[in-house]
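The complex appears here minus one protein chain, its other protein chains still in place.
Up next is chain A:
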């Protein structure tokens, strides 16, 4: 009887010891659980649905985005792949205003890229059901036009914001946004004379009168 109770006591003692050891091995998880219940929910959710990345703008504001959205930026993608993203990613070159716009762009494009596979499936099913081939083709073309219209609205901003978006897209290496914003600026230059270009972009004319005359003559063919 004594040996049995001793064994039972020893069993519980050893198991409680092992529990203490295992807890000591992962103190961070424990402290996170205690200090940030929301973060713990997120990390718990991480194992089941999507991983969230924190981006910190230059003025200290933090933005939580899905990993897929953050990976639109090649710069952030490399940081995630190199495991530098555990504590959030600081972006000292991007203000919060611009960062929120960039995140809005990336979210829209990630959602649009995810949709066509569902829409194509639905369209194929509808086409098979209706036995008419024309409708299926149109359904996949419309979201592309919608996205283009959304992009056109997205870049209707003042010049300062537009140039900041270009610099942010260049720094974060987001090809789609860079192409879109550069094309917008190019469209602002197209068809204008040099004076109009200077007026639109507030550029100072730093040519001497002789230089200006020579350049005019060289490029006379362009604006007649």
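Operating definition for what follows: a contact is a pair of C-beta atoms (placed from the backbone, for glycine too) under 8 Å apart; a residue touches a chain by one contact, two chains touch by 3 or more; residues count from 1.
By our rule, contacts and distances are computed from a predicted model.
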(message) As a check of understanding, state which of "Two-component response regulator", "General transcription factor IIE subunit 1", "ATPase SWSAP1" or "Probable F-box protein At1g60180" is the UniProt name of the chain not shown.
(response) "Probable F-box protein At1g60180"
(request) For the chain that's not shown, point to the residue among A:7, A:148 or A:198 touching it. (result) A:198
(message) Using the document's contact rule, name the residues of chain A that touch the chain not shown here.
(response) 58, 92-95, 159-160, 163-164, 166-167, 170, 178, 182-183, 185-186, 189-194, 197-198, 201-207, 212, 215-216, 218-224
